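Only a single protein chain was left out; the remaining protein chains are all shown in position.
Residue numbering begins at 1 within each chain, and the chains themselves are lettered A, B and C in the order written.
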Amino acid sequence: MSGSAPVTYREACRQALRDALLSDSKTFLMGEDIGRYGGCYAVTKGLIDEFGEERVRDTPLSESAYVGAGIGAALVGMRPIVEIMTVNFSLLALDQIVNNAATIPHMSGGQFAVPLVIRIATGGGRRVAAQHSHSLEGWYAHIPGLRILAPAVLEDARYMLAAALADPNPVLIFEHVMLYNIEGALDPAVTGVDIDHAKVRRQGSDVSLIAYGNGLIKALAAAETLAGDGISAEVIDLRVLRPLDTVTILASVAKTRRCVIVDEGWKSGSLSAEIGMRIAEEGFFDLDAPLRRVCGREVPMPYAAHLEDAALPQPADIAAAARGLVRPA
Amino acid sequence: MSGSAPVTYREACRQALRDALLSDSKTFLMGEDIGRYGGCYAVTKGLIDEFGEERVRDTPLSESAYVGAGIGAALVGMRPIVEIMTVNFSLLALDQIVNNAATIPHMSGGQFAVPLVIRIATGGGRRVAAQHSHSLEGWYAHIPGLRILAPAVLEDARYMLAAALADPNPVLIFEHVMLYNIEGALDPAVTGVDIDHAKVRRQGSDVSLIAYGNGLIKALAAAETLAGDGISAEVIDLRVLRPLDTVTILASVAKTRRCVIVDEGWKSGSLSAEIGMRIAEEGFFDLDAPLRRVCGREVPMPYAAHLEDAALPQPADIAAAARGLVRPA
Amino acid sequence: MSARVHLDHDHVRHLLRQMIRIRHFESKCVELYQAQKILGFLHLYDGEEAVSVGVMEALSPEDAVVATYREHGQAIARGIGMDVLMAEMLGKQEGCCRGRGGSMHIFDRESRFYGGNAIVGGGLPLAVGIALGDKMEGRPAVTTCFFGDGAVDEGEFHESMNLASLWKLPVLFVCENNLYAMGMALARAEAETDLARKAAAYRMPGVAVDGMDVVAVEGAARNAVEQVRAGGGPQFLECRTYRFRAHSMFDAQLYRAKDEVETWRKKGPIGRFQDWLMKNGLIREEEVHRIEADADAEIEKAVAFAESGTLEPVEELEKFVTMNQVPA
Partner (left out) sequence: MSARVHLDHDHVRHLLRQMIRIRHFESKCVELYQAQKILGFLHLYDGEEAVSVGVMEALSPEDAVVATYREHGQAIARGIGMDVLMAEMLGKQEGCCRGRGGSMHIFDRESRFYGGNAIVGGGLPLAVGIALGDKMEGRPAVTTCFFGDGAVDEGEFHESMNLASLWKLPVLFVCENNLYAMGMALARAEAETDLARKAAAYRMPGVAVDGMDVVAVEGAARNAVEQVRAGGGPQFLECRTYRFRAHSMFDAQLYRAKDEVETWRKKGPIGRFQDWLMKNGLIREEEVHRIEADADAEIEKAVAFAESGTLEPVEELEKFVTMNQVPA
């Protein structure tokens, strides 16, 4: 795949999957409608024609069984990449993920590893209401034994998968549905990414905006607005939701002394709380102002467009929160 | 039931269930082994003999279906009290709880309510390892539409259920397995409790210890130790994990200016993070010291007793954390 | 066709009208979707109209219905007004769910229509509970639960079928077998493709019927409902049908051949019933035209109602997240 030509996030995900299938015969894809249908978000389109039904495996509507089957296959040395269409459906497989995938290595005293990758589409904004639009990745970030990734930029969409497959532990990759169509060029010089560190996506000195997934896009937009007001915002892309890269977060806050955390998930008990608490524990004396969050409103996602927009954090909300810290009324 | 005679927490739960069955013909119990077996923790023992198989309904091992059936029965005006043996098994019913119980009232534009109560045994300490010992109540506290209760004292074990049944919304009651055998006398003057507020269980002036469930017992023990060292600890029992009573929390912290949050759940993303973050947002200027947490270690619960004890917060850990805040080295 | 259905003039015209109303309503939805007035997912019932029209004829007002996300037909056949339905699809507060549910989440308290569920299989446990509640309260109601062939793959199907049968609950399980779950052909998803047989694993009577034949569906549904109402416990009814259009508006239909669709179209429930009625002199062409005209007029009124509807103030966003009381 020519890196310099513009690609979409969707295409970057597809190239990553194709690479994985080409480079390791133990890798296979498994999920609902990833084959003949081409993937509910068209990410896997064409792969079944190239790799066949065995390695691009359409499953029945049996989330618990096929995710559990992915765990079993990983236990015997395969490198399954399982797809769950939407994070709400992943609740049907949660028993397998939490009670088996996350426990077996420890429970067995290290006799078995579970080198499994699960790709899950997440997030709101597509007007698909209260059973298809939530952001539960922060929830998964609570579970010991799992690594949780949230690619927000093309480079991560393209290269996080390979790093996830190299990890001997279960890795969940959350792809935000609003990102699939973003387009850009991949730097041909870059051929891989780490899955350990957060990244500063924009340097700034007045306030740190900490975000991930689609929230990053919104934080970057807010930073642009703030620049117009003469406020220099630093934007951190968490990238890895578990384990959290506290070092990068604290370094930024130590510099800016102010922090707004952006999370599309429901505010109470969201990942933003953990990030804020770590700052309050370890960076307390660096702060010149209270911590702030801009999160999803605590409602099942409504269908009506104006209500869904009101339920999700928007760039203007982020900019306003930052302004409030830098220039308190 | 004579309130003044000493009762166990288990007995208090049982009396509450019996009252509910006596006072409302629309109330019934449903769950695994609650009838003939007498309840896996003997809470429902004898109730099937008194109320019959229809109202004390043993279910097959079908967590998703019988919890969903509870939701359906609630939709048509019944007041089901569903029991899930252990919080780990509740993952099998999570789709019904999150995608149906928590969404239908809002999604239907207020046409339907789900007046359902779910009782779930939670927590570690019984040497039953990595598939029976976790504390996921903080996870549930993330879900809009649910009320989450954690009775830690006899009075709450005895009276929270009635309040939960009076709530037109789904209420989850988490009973910590280490509390069932605690014993004491119920004040006959008390005939009910609210399910809105946290409660100060011990007054203090130097540091606030915020806890719930079995963590409260440990926090109280720590406060006793601290008193010996001349440190006056205030102990807050959250009681209600959603919605959180931020007012009571902030009032205590404003008074003591120092705070240790106790949570038996895995630290990252636990409820302790949300509590700390709220203090960092709203009580920041009241704090004289960084916030501290004493939480469960981030491991699947090990079987070996010494390892399980090391994985759980202990009174000594809480006391040490409080001392560190009051008398920094 | 079944003898249990009285094919008098009024009734056959009613059946035809119901199917036409659904078909025309959904054609209008497609227009509105292309005009981006309806957003999100839109799952059409085109080709499956005979199923809910036939089944609903067997139900009484006190019965309950649990629907899927492909439920416009189920909703219209149950008697929900096109106006509040269309307003819901347009996200207006005049909609049956105040615009919060949308196409996949139609609820209607008055007709005991318990939603529009977009988790495949997620409605089955609810149906079991609704039937349990009705039975415990001595209400004579039957709960009819619609779901697709794909839902049969889910564990919730297995658990719910067993619970309903074990407890002899008044549930009619209606499987709309349109041979595909999104792009997944039944034969690629199920080791046993004869779905009616699955009922046997729960000692539940199971019948398969031609879901393209509205009278056959009504007859089978009447038989089943009668037995359920008599206290015989749940019944399983498989309606063999086909989806003429894409799964949703995002579907390129790579998984099936055009001529497969064409062959099925010839068996279309509306055309087939209409021809049969005319051949047997049970309806005249003008009547059909009038029915179509009436349906279109009704739909125009519904669209006007929806278009002139208002948006719920964002201040009300959190209303009903928790209820202040159980609606009487």
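We adopt the following convention: a contact is a pair of C-beta atoms (placed from the backbone, for glycine too) under 8 Å apart; a residue touches a chain by one contact, two chains touch by 3 or more.
Given the structure is predicted, the values throughout are model-derived calculations rather than measurements.
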Given that one chain is not shown, what are the shown chains it touches?
A, B, C
Of C:A189, C:I270 or C:M323, the one touching the omitted chain in the full complex:
C:A189
Touching the absent chain in the whole complex: find that residue among C:Y202, C:Y242 or C:F305.
C:Y202
Missing-chain contact, candidates A:A42, A:A69 or A:V200, resolves to A:A69
Which residue, A:T44, A:T86 or A:N99, contacts the hidden chain when the whole complex is considered?
A:N99
Touch with the omitted chain, as defined above, among C:F157, C:Y255, C:F273 or C:F305
C:F157
Touching residues of chain A against the unshown chain: what are they?
26, 28, 54, 59-60, 62, 64-78, 80, 95-96, 99-100, 104-113, 115, 144-145, 147, 168-169
Tell me which stretches of chain B touch the chain missing from the display.
32-33, 35-38, 40, 58, 60-65, 88-89, 92, 126-132, 297-300, 302-307, 310-311
Please output the residues of chain C touching the missing chain, sorted low to high.
153-159, 162, 165-166, 188-192, 197-198, 200-204
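Operating definition for what follows: only the chains that are shown with their structure count from here on.
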If you tally contacting C-beta pairs, which comes out ahead, A-C or B-C? Let me know.
B-C
Taking the mean of the C-alpha atoms as each chain's centre, how many Å separate chain A from chain C?
36
At which residue positions does chain A touch at least two other chains?
64, 88-89, 92, 129-131, 298-300, 302
Which parts of chain C, given as residue numbers and ranges, touch two or more other chains?
97, 99-101, 105, 117, 119, 122, 155, 321
